[in-house]
Each structure stands twice: as structure tokens, then as C-alpha cells.
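One structure, as C-alpha cells, below. Some questions next.
The complex appears here without one of its protein chains, the remainder shown in place.
By letter and in written order, the chains are A and B; residue numbering begins at 1 in each of them.
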Amino acid sequence: MFSGFPLFPPQASTLAGRVDALYFALLAISGFFSILIATLVVVFAVRFRRRSEAHLPRPIHGSLALELTWTIIPLFIVVVVFVWSADVYVASRRVPPGAMEVHVVGKRWMWKTQHMTGQREINELHVPTGVPVKLTLTSEDVIHSFFVPAFRMKQDAVPGRYTTAWFEATSPGTYHLFCAEYCGTKHSQMIGSIVVMEPGAFQTWLAGGVSGSPAEEGQKLFQSLACITCHRADSQGRGPRLDGLFGRPVRLAGGSTVVADADYVRESILNPTAKVVDGYQPIMPTFQGLVSEEGVMQLIAYIQSLQAPGAETTAVPGAGGNKLQEGGASPAPRKP
Amino acid sequence: MSSGGETVHAGATHHPELRHHFESMAGQHEASAFGMWVFIAQEILFFGGMLTAYAIYRNLFYDAFAAGSHHLDVKLGTVNTAVLICSSLTMALGVHAAALGKRKATALFLLLTIVLGSVFLGIKVVEYKDKFEHHLVPGAHYSAESLRGAHGEELPADTARHSEIFFALYFSLTGLHALHMIIGVPIIAYMAWQAWRGRFGPAYYTPVEITGLYWHFVDIVWIFLFPLLYLIPHHA
Partner (left out) sequence: MSTEPGGVPAPYGRPGAPPPPPERPGTALRERANYLSAGYGVKSWLLTTDHKRIALLYLVSITVMFAIGGIFATLIRLELITPQGDMVQSETYNKLFTMHGIIMVFFFLIPSIPAVLGNFLIPIMIGAKDLAFPRLNLLSWYVYVVGAVFTLYAMITGGVDTGWTFYVPYSTHYSNTKVVLTGLGIFINGFSSILTGLNFIVTIHKMRAPGMTWFRLPLFVWSHYATSLIMILGTPVIAVTVLMVALERGLHLGIFDPALGGDPILFQHLFWFYSHPAVYIMILPSMGVISELVAAFSRKTVFGYSFVAVSSLAIAMLGFLVWGHHMFVSGQSVYAGLVFSGLSYLVAIPSAIKVFNWTATLYKGSISLDTPMLYVIGFLGLFTIGGLTGLFLAATGLDVHVTDTYFVVAHFHYIMVGGAIMGYLGGIHYWWPKISGRLYPEGWGRIAAIIVFVGFNLTFFPQFVLGYLGMPRRYHYYPEEFQVLNVLSSAGASILAVGYLLPLVYLTWSMRYGRRASANPWGARGLEWEIESPPPTENFLVQPIVTDKTFQYGAEEEAVIV
């Protein structure tokens, strides 16, 4: 209607177009049925208006044929929409392989993001176009929600656990970042920007980064928290060896097996007796309260970087496995 | 104005307890009993919400739940279960006596029910006191020191932490149950008093009957709570 009067946000991600297509289809369906009902109501109200107080219309009790028609047709329409929407949804939850990892911590009232190369940002996130970005989110306090309208993407950040989301930006620019789960006084000021850059410009920006990568920070923590005393690099330690662990299946006491992904490592740090490795005693103390959420993420990054002895040194930050329900498909485990 | 002239009052005399909007004592009784069943359905959902939380956390933190459960006094719990079942017996006998119009017997059985209910609550006080002394009341002073694992060992730190959720649910569930008993006791007392005054007989004993339904429900809730809270086995 008015030129430049936006009716939807810019499409800046690979999924935005698919979400919008679904939206427009539903708009069309809704428009059709709304106009149909409105027209029928108006036409009937005029055509069958009461002309005489004495007139009583002939009763019409119903029609099975009509009932079936207007049950089955809407049912068919919703099934189609459901399947289409499920397709878009699963795509939005399944992280493509090779995604660039970013850690996000929500806290009242700011977003703290960190790239695997070390850059930290507050209320901002720089990303390149053409590369899938996987966010691992958590919160330090209450539930927040990371919302980027231009990407049609939203994910709650929940205290006490990790959630994941992903997007692939397509168009350089600066886009709104909102917190979309009410979190108290400054909820509406917990906003920021996603800065999407061409890959070249992104590399330039990245090179200006400071401080160690999460893996380097994690190594320092590994020493200072004395993890090394039990998780030694030889087989004498009271705890299992960690090199080459990440992404591999682990056999637990009791016979079950679990893949050593980010959630497993986090749980093992904060809740170590939940899953005890076969052949080891449940003596690891918990580090709950001794290490921050960011610290946990850094330790995970460090453990991820530990190669099995003899394996090629191809540290691939961000290619860690995930439980399917978190949206990621596990890559093939590295050989021991 | 209305249809063909059929009157429905049975005769010139009504039972004094017939309310004006019912056509017969039978209809009134049916409605009251049905109403109490609907209320009980609602109560099932009420406890059900808390029991859902219990089920989920027991699944997640089994060891913590087992350790917490192990601390509870099974002897006292069993005694309490027996006490409550007996109180349901005396309650049922009270309803029966009311239906036969035996006012003294009715009052006696209802009073016995109250006594047994009070015994139950008394034992619960003893148990709560024990939790308080062992710092097992959730909150700032909670400590899992007195809890032991499957082989008598002290609990690891995170199991200890999770045991606080067990006790939060223990107090919430048993507290809610006890509240229902505390509400029930004065109601039964009122029924006992009304029975003593001769208000109930074969034609009308509905209030006693539906009070009985309520009390039996409270009993059944405890029958669920007892094994769920007191009898969680340690894993081998």
C-alpha cells in the first residue's frame, strides 16, 4: 500500500524465504475463508432479511453431505499445511554439518556471545554470509529468548541446560536482535544487533579479535581447577582419558552407551555421578558453583580440541555431535 | 405458559430435608452423590499435577530419591497406613449406622474416625520433627549429611543436591494430604454432632455418605503416597 511501509522483516537467512512462503500461503487460505464467511453472512443477512413479523421460515435441520464436506476439506487443508510446516520446522532445527559455532549466554539484561576464535561480543554478533552458524545457548539466571526477526529464528535460553539453534545469513546488513521471553525490568532493552558481513569483511573483523580462543581459555581452566590430576594423559589417572573423547561413544557402568557430546561433557562436570564410565569409580566431585557457564563452554571447547594420540591434527571447532533432539546430526566419530 | 398441567409434588408432606428445587429425596440424593464424585475427579487432577512432577524427577534422579526414601521411617509409615485404613473402616461403619438410623452408633463411629485421623496427623508431626532435626527441610538449612546411599556411603555432591527435590516433593505431597485431612476432621465432627441430634435416618443420610466418600478418597491418596515416598528401593 504505502511504498516503504514494511509488512514483514527483511529476508536475511536461507530459511526466511521458506517461512515467508508458508506465511503467505496461510494468509491466502485465511483470506479466502474469511472473505467467504463474510460474504455469505452479508449476502444472507440482506437476502433473507425479515420482511414480515408473521413469517416463520421453513426449518432446515441439517445436511450430512455439507457436514462431511466442510469437515473433510478443512481437514485436508490442515494436513497439507501441517506437513509443509513440519518440513520447514525440521529444517530449522537440524544443524547442517560444518556449522560455525557460537556460544551465547543470556543474562539480565544482555546477550554475551563468543566465537570459537575468541572474540566476545555483548549484544552483538558478527557473522559471515553463506556459512551456517550454530548457536549454543544458555542463561545465567531466568529464561530468555534469542530472537532475530530477519532470520525468522527464535530460541529460548534456559538456565541449567543448553539449547541450540542455527541459521545461515544470506544478505549483509545489520538486523535486530531481541529478547523474546519476558525476563524482568529491562526485558525490552535486552536488544542488540546481528551484523552480517561478506566473508572477506568477516575475516578482517575476526582478525582484530582479542584474547584466547575458548579452547585456550578452557586449557587454563583445566589446569587451574586441577582436572589434570585425575584425567591424566597416561592410563594412571583415576579418571578416564579425555584425548579423542569428544564425539566418541562411551560405555557407562551398567552397560549403556552414550555419545560424548557437549551435553555429556557439561553434565559430567556439573553432575558427575549421573553417568559414570565403565570401570571407574564415581568419585569425581561436582564443579557446580566453581565454574561459570562460559567456563564450562570453554572447557568443552578444550576437550573437543584434544586429539587421540596418533590421529591427524584436524581440530574442527564446532563440528561436535549433538543429540538429535537438539537439532544436530552427529558426525561420524573419529577413530581411536 | 407451561405444558399440560402435570404436578410433580408427591403429596402434601415432604421430608423436612427435601430442598425446594428437587422433586424427590431420591433425586436430591443422586445429585449430591454425583456431585461428590465430580469433586473427587477434580481432586485426582489436583494431586495428579504434583505426582507428575514426582514421576519426572524420580526418573531423572533415582538415586537421590532412593536415598531420601531410605531415610523415611517405614515403620511409622506402615502404622500410619494401618491407622488410616482403620479410619476408613470406622467411617464406613458410621455411614452404615446412619443409614440404619442408629444415632449413637453413628456418632461413635464418626468420633472414632476423627481419633484415628488425629493419630495419623500426630505421627506425621513426629515425622516432620525428625526431618527438621536432621536438616532435611528444604531451604537455607538443608543438608543431605544424614542421607546414605545404597551401601551406606555418604552421597556424592550432586545426588545430595537432588535429594532436596525429593524432600520438597515429600513435604508438598504429604502436606497437601494432611491439609485434606485437617479439612475433613471438622466436617466429620459436624456430622457426628448432627447424627447425635438424630438428623439422619434411612430416608436421609446423604451428608454422612458423601463425607464418607471424601474420607475414603483421602485414604486412597495416602495408599499411593506411602509406597511412592517410603518404599523406593535402592538399585542393586
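Rule of thumb we're sticking to: contacts are C-beta pairs under 8 Å (C-beta built on N, C-alpha and C of every residue); 3 or more make two chains touch, one makes a residue touch a chain.
Because the structure is predicted, anything quoted here is derived from the model rather than measured.
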Visible chains that the absent chain touches, using the contact criterion stated earlier: A, B
Of A:18, A:115, A:134 or A:231, the one touching the omitted chain in the full complex: A:18
Omitted-chain contact residue, chosen from B:60, B:126 or B:183: B:60
Listed residues A:160, A:208 or A:279, member touching the removed chain: A:160
Touch residues of chain A, complete complex, unshown partner: 5-9, 18-19, 22-23, 26, 29-30, 33-34, 37-38, 40-41, 44-45, 48-51, 53-63, 65-67, 70-71, 74-75, 78-79, 81-82, 84-93, 108, 141-143, 145, 147, 149-150, 152-156, 158-161, 163, 176, 178-189, 191, 271, 288, 324-325, 327
Sites on chain B contacted by the missing partner chain, in the whole complex: 1-8, 19-23, 27, 30-32, 34-35, 38-39, 41-43, 45-50, 52-53, 56-57, 60-61, 138-140, 158, 161-162, 164-165, 168-169, 171-172, 176
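The working rule: only the chains that are shown with their structure count from here on.
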Euclidean distance of C-alpha centroids - chain A vs chain B, Å: 45
Residue ranges of chain B touching chain A (in the complex, touch as defined): 63, 156-159, 161
Residue numbers on chain A that touch chain B, as the complex places them: 270-274, 282-283, 285-286, 288
